[in-house]
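Every protein chain of the complex appears in place save one, which is left out.
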Amino acid sequence: MTRERAVEWVSPLLTAVNWTVLGYVVVLDLAMLLLVVTGARRLVANRRWTGAQGLDQVFASPLTPAVSILVPAHDEEAGILDMLSAALSQRYPAYEVIVVDDGSTDRTFELMAEKYQLAPVTARPTATTQVDGAVLSVHRAGTGDPLTVVRKVSVGRRSDALNAAINLARHPLICMIDADSLLEPEGLLKVARAFVEDPVNVVGAGGSIRPANGALTDRGAVIEPRLSPRWTVRIQAVEYLRSFLLSRTSWAQADAMLIISGAFGMFRRDLVVEVGGLDPLSLAEDAELVVTLQEYLRREGRPHKMVFVPETVCWTEVPETWAVLGKQRRRWSQGLAQLLWKNKRMIGNPRYGAIGVLAMPFYLVFELLGPVVELVGLLSVVVSAALGILDLGTAAVMVGFALAVGTLLAVTVVAVEEFVFHRYRRGRELAALLAAGILENVGFRQVHSWFRLRGLAAALMRREPVWTAMPRTGFTTAEPDALAPSR
Amino acid sequence: MNAVPGAAMVATTALAALVVLLLLAVAGEHARRNRQVARELARRARLTPLVHDLLDGEPIDGDDALDPLLDEMVLDLLPQLRGSDRDTLTALLLERGVVDRATEELGHRAAWRRGRAVTLLGNAASPRHTPLLAELLGDPVADVRCAAARALGKTGDPAAIGPLLSALVADRPVTAGVVGMAVLDIGTPALPELRRALGAPSTVVQQMAATVLGLHGDPLASHALTTTVADPAAVPELRCAAAEALGRIGMPSATATLCAVLDAGRRPALQRAAATALGRICDPAGLDALVVGLGSPDRDVRATCAEALTASGPAGRRRLAARDSGTDATPAPRPREAQAAR
């Protein structure tokens, strides 16, 4: 075959791929824009009249259910005391904080023990979800703060630490928070309000997450939100804003919540225990829990309402370097792949309502397969250009169009931030946010696709061992030794 | 394909224009808000002494007295206050026509206007408005219904109990949590109505009445509640709520019934409610049943009994310790998780 013949044969294919990918990107951005605008409409309506909240009544009411805040912590000496300050000064009538020191090798435990005068107590478990790492000891604060600290052997999984905490939680609601997060003083109250007002139907609720990097904080209180000077963090700020605040607001409205972030989510304890706690095999245990609850409750025909409280914020540390970010996104992508594979019979299944028909297909097509399509497109454009079959003028116009849609999305997100939340007082923060939103489309998006593609590949290759009864891998071998001193 | 790039060009231009418009709007909004915040701070600082003068019973006049922000400041302050200062401010709102304006807004087309008006009337807390507010318990918008329920709670008017309880089971219902808070807010004047509601036809209403009576610790309800707990024909959730209420009321006359329910051992949820109630009542006559409960086949019942014994004071804790170390006279297998915890 001569080169000309090959080009002739391949050219229509490449052109088709180019157009398909372009169409995909535009449809994705338009879909996000639609979600953003839907979410924004509701938020604007809320803005005009906030008196409906009745937070004072919720706070004063003896009917407000008590909450167990569960905090998995592994080598968190840098932020654990600030996190606890924020958690222990929540404006909430009755709650406890359970920190699981998951095999920390630094001074995480010592810092807590010193500040809160921890003393060992006898554990009285309230549940028996699966925990692989041995629980070494349980401590309670001697300062009067409602704080319990559990020391356990780490098996390298967040879900294991959380299950250990669930087993000791005493209150009807559990709230999972990351150890590097700062909860706003009314955070618990605002999220719990959903359970107070509709105790029969609501089973889970989540709040928004925003990057804490760069914000001015003091002893656990965010004094003034600011953006980090790092562009990786700024772009994540836009991402979080878009996905947590807006897409999820829309999903919750459509009764199709698929992800309540593990960094800040509240659930009914009895139901979490009923489904066996967090899935020890999942890499995205937070999303897995939501899907498991939805699947289980819908199948049983029980109430399954999940809500989202966008105005509640938990400030969390996000990765600052590409390397850490890459690892995190690979894990998320792999986790999503596992999740969708495990629950594949829900995808497109009308029995599971909007979750099955809308949310799961959306995540499959746009989140999971997105990087494949985008990178194939990029590759195909490069090959076309190399072969000289790319009409540069057309290509430029079309890329310009895609960028315009992306920019509109970014600007809309920033506009909603300013009109509804206006957390950033200084104009330059808004400008930086905007610039980050536009920059996201060139460079970040492509690198992000690469991270996600690698996550997907990892999921595909490890599918068997992950999904069929996975033998307890290397993690659990430390258990017998570690158990000895506790008995 | 030439038409496509052309169309894309046009679309891109349109999008770019939209982007520019949005940007201008954002910049404008940001500047406006910052200016407004600064101005409002200054106004508040000027008005604060006026509010204090009002509390002193001094008349106020001048331009500042006409500032609508003054009404807002008073409304913000009201929910935090009790006593004569609160009454002074409420009277002021009436005098300034704020209450009448809100009453007119109750029928407004926009839901947020109705909601705001309802909230305002709740804060102004006058039984005069109970019928008007009760009407909005049937509002088509859920947020407004909730706001109406809250407002009724704040009026402290026992006449609101009937409409509130009916709203639980209306076609457009108000959620149990919101009704519960509102009924509790009304306080002890609600007790006679609530005792009557124990005999209501709807279990949801009965359950709510039982819970709130318990939270108020109403000893006069304890006889009716005891009957409900003992009634095998009653809905299990209602019996649980009644048991819980008996625990909060704390009358030892309920001990025998609660022990019987705990011993019957058929419904773990009810047994747990009974055990918790026994723990709260702290009647020595209930300890035996709790110790027996430690041997229940249901893990949660065992845990609740242990907790209840701990709550029952020194005698209960001694029995629990004796059971844990195997020296208690009551023969039963040791609960498994007591060992696991060691």
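Order of writing sets the chain letters: A and B. Residues in each chain are counted from 1.
FYI, a contact is a pair of C-beta atoms (placed from the backbone, for glycine too) under 8 Å apart; a residue touches a chain by one contact, two chains touch by 3 or more.
Basically, contacts and distances are computed from a predicted model.
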item	value
Which of "Response regulator", "D-amino-acid oxidase", "TRAP transporter large permease protein" or "RnfABCDGE type electron transport complex subunit D" matches, in UniProt, the chain that is not displayed	"Response regulator"
Selected from A:Ala221, A:Leu364 or A:Leu378 as touching the chain missing from the view	A:Ala221
From A:Pro185, A:Pro199 or A:Pro361, residue that would touch the chain that is not displayed	A:Pro185
Touch with the omitted chain, as defined above, among B:Thr13, B:Gln36, B:Ser84 or B:Thr188	B:Ser84
Where the unshown chain meets subunit A, residue by residue	56, 59-60, 62, 89, 91, 93-94, 144, 185, 218-219, 221, 223
For subunit B, residues in touch with the removed chain	48, 51-52, 55-56, 73, 76-77, 79-86
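In this section, only the chains that are shown with their structure count from here on.
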item	value
Residue numbers on subunit A that touch subunit B, as the complex places them	45, 48-49, 51-52, 54, 56-58, 61-63, 122-126, 128, 195-200, 393-394, 397-398, 400-401, 404-405, 407-408, 411-412, 414-415, 418-419, 422, 425, 427, 430, 434
In the complex, subunit B residues that touch subunit A	1, 4-5, 8-9, 11-12, 15-16, 18-19, 22-23, 25-27, 29-31, 33-34, 79, 112-113, 115-116, 119-120, 143-144, 146-147, 150, 153, 175-178, 180-181, 184-185, 211, 215, 299-300, 303, 306-307, 337, 340-342
